[in-house]
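The structure appears right after this line, and notes come after that.
With one protein chain removed, the remaining protein chains of the complex are shown where they sit.
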Amino acid sequence: MFVVWLGQRLLLLLAVVFTAASLNFLLPKLAPKNPVETKLLQLTESGGALTDIKDLVRAYEEKFGLDKPLLTQYGNYLRSMARFDLGYSIAHYPARVIDLILRALPWTIGLLLTATFLAFGIGTVLGALIAWERGSRILGFLAPGVMVLAALPYYLLGLVLVYLFAFTWRLFPLQGGFSITAVPALTATFVLDVLRHSILPALSIVLASIGTWALAMRGMMITVQGEDYMAYAQANGLSAGRRFFSYGLRNALLPQVTALALQIGHLAAGAVLVERVFGYPGLGNLLFQAIEQSDYFVIYGVVFIIVLMIAGMMLLVDLLYPLLDPRVRPGGAG
Amino acid sequence: MNTRLVGGLVLLGLLVASCLAGLLLVDLDDARPLSAAIAHPPSAEYWLGTDTAGRDLAAVLVLGTLLTAKVGLLAGLIGITVGTVLAFVAAYYGGWTDRLISAVVDVLLTVPGLLVLIVLASAYPGQMTTTLMALVIAGLAWREPARQIRSQVLVMREANYVRMARLSGQGGLSIIFHEMIPNLLPYLGAGLVSAVSAAILASVGLEALGLGPRGEPTLGMTIYWMILDGAFLRGLWWWILEPVAVLIILFVGMYLLVTGLDETANPRLRRRA
Partner (left out) sequence: MSGVPLLEIAGLEVRYELVAGPVLAVRDVSLTLRPGQRLGLVGESGSGKTTVALAVMGLLRPPGHVAAGSIRLDGQELVGLHPAAHAAMRLSKVAYVPQGAMNSLNPVLRIGTSIGHALAAHGIRLSRAALDAKVAGLLDRVGLPGAVAARYPHELSGGMKQRVCIAIAISLGPRLIIADEPTSALDVVTQRQVMQTLRAAQEALGSAMILIGHDMGLMAQSVDSMAVMREGHLEEEGAAGAIFSRPAHPYTAELIRSVPVVGGPSKGSKVPDPGTEAQPLLAFEAAGKSYGGGLFGRGAIPALHPLSFSLPATAARIVAVVGQSGSGKTTLGNMALGFTPASTGSVRFAGQDVTGMRGAARLGFRRAVQAVFQDPYSAFNPFYRVGRSLMVPLLQLGVAADRAEARATMEIACRHVGLDPALLDRFAHELSGGQRQRLMVARALTLRPRLLVADEPVSMVDASLRAAILDLLVELRDRHRISILYITHDLATAYAVSDSVLVLHRGRVVEAGDPAEVFVSPAHPYTRLLIDCLPWPDPEHPWGNPVEEAALQREIKDAEGDPPVLRPGAGRLALQCPGLSISR
């Protein structure tokens, strides 16, 4: 049963990556004028002297030229994607797309992972407590605030935080991943500088997603509290602490972890916009600049890599899930 | 009545009322660039100030809210219609048709929508309009309704009253329109509101990234121009606060409305609340 389940999950993720790659190829073709070709045409017309660009155009036509049948183009495209050959940046030729991405990737991963797990942990416990201590004044007071936070996209909350903490009170820097004057090296000063710059972007993701997690957990916890095993635990005289952790939280956590796997995509997409607000030097900002410059190969490359990242994280969550839920564990009778 | 529902209706009602008042009080033509002073703080002449391109922000916010609502409504309506039809086709025919539709929906639900929309929207450089924006977003807006309504129909298909209808000699279409759709109305209503809400969220996000209609002052484009022109560095606080405030009211209002409707339309949630 576990093998079947794992096979299904792998198949789904493969399909997701394949679909993302295919959409990258197909969607631009749906437009009345292929934007990539239009852009390249513009470049050759305006910068005819630049032999570099001509090389780029030639390389593109060799692979995807209009003279080739669509299926051949598609095959070439999939082959190069499979090798992580994402082509060259149009705006920064001869920089390779994959190099630009690799430079930005650590920033995004660092920000996203820290913020996601912090928010998931805090939100889950908070939501469970709000459901458990329904009489509590403080928690009852928190609940509407949590709901407002859950309603806002990260970047909007980011704008509010920048306005308050960076613009009005000047406690944190407005923009960037590190100060312009800082020397990138593994020194205490630089690390502190990076941390100072990452607090607001991280905080906007954490605060906004705490709301989502807390609300979901509150709902699950209320459902779990109605389960027979909760009443039975009480009838056996189990302590409130044991009932909260080993019975309530423990079971309500299961759908929450499933939701985490599903939410990773939204989180990544949200983080892209947060980076834009803060000018944070990750994939989101790279994507934004590429959109501004119509640098299509960078746009498609970033989208592909983010989808791949999401698929990888989902797989990780899926593999860890059986540790939490014996019902899907390998070798079980169920 | 549900408090969330009331809260959402009050916030959105507030927004609609200010828009209506705005239509009477401001000239929407002032939302064009160079129709007012440049980067002027709120004053007697420009109540809400102006931006660096010389747009009157009062006009921009009224028009922007309307345009954003237009994108959301259009995309949401297309999404729920396409989704409902697909859901019935899948649930009614079953077998391979169902498996194919469900698999496509599952895969597309896992692909992060905003990223696909970025690829899609970036294919129209310089040609983007609010209508095209709505169509682009509708390209993915049918996924969630299709999934939810399909599972509703599957449950309903096994309900005894549907079996009774078969025993009464009713045919497939009669069962869909007379027995199922009336009971789906609450879900369809809640689904429409949530599709509109998701479409607005997606459109504002795309616009903030610079993929929106550059010729039309939607709320998302206002955020885009504001960041691009360095409102923070120039200290133009009104240009930051005003669109952010409108968006917060819009998003919180939509969220309360969606969750409130969900609770009302879905008895399972209602019982545990």
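A and B are the chain letters, set down in written order, and residue numbers restart from 1 in every chain.
Keep in mind that, in the parts below, contacts are C-beta pairs under 8 Å (C-beta built on N, C-alpha and C of every residue); 3 or more make two chains touch, one makes a residue touch a chain.
As the structure is a computational prediction, the values presented were derived from the model and not from experiment.
Novice: Among the options A:238, A:259 or A:317, which residue touches the chain absent from this view?
Specialist: Within the whole complex, the residue contacting the unshown chain is A:238.
Novice: For chain A, which residues reach the chain that was dropped from this view?
Specialist: For chain A, the residues touching the absent chain are 227-229, 231-239, 242, 246-247, 250-251, 254, 324-327, 332-334.
Novice: Go through chain B and note every residue touching the omitted chain.
Specialist: These residues of chain B touch the chain that is not shown: 159-161, 163-170, 179, 182-183.
What we mean here is this: only the chains that are shown with their structure count from here on.
Novice: Distance-wise, how many Å sit between the C-alpha centres of chain A and chain B, to the nearest whole number?
Specialist: One centre to the other, that is 22 Å.
Novice: Looking at the complex, which residues from chain B come into contact with chain A?
Specialist: Per the stated touch rule, the residues are 4, 103, 106-108, 110-116, 118-120, 122-125, 201, 204-205, 208-211, 223, 227, 232-233, 235, 237, 240-241, 244, 247-248, 251-252, 254-256, 269, 272-273.
Novice: Looking at the complex, which residues from chain A come into contact with chain B?
Specialist: The touching residues are 12-13, 15-16, 19-20, 23-24, 27-28, 30-31, 35, 38-39, 147-148, 150-153, 155-156, 159-160, 162-163, 166-167, 174-175, 219, 222-223, 226, 262, 265-266, 268-270, 272-273, 276-277, 287-288, 291-292, 294, 296, 299-300, 303, 306-307, 310, 314.
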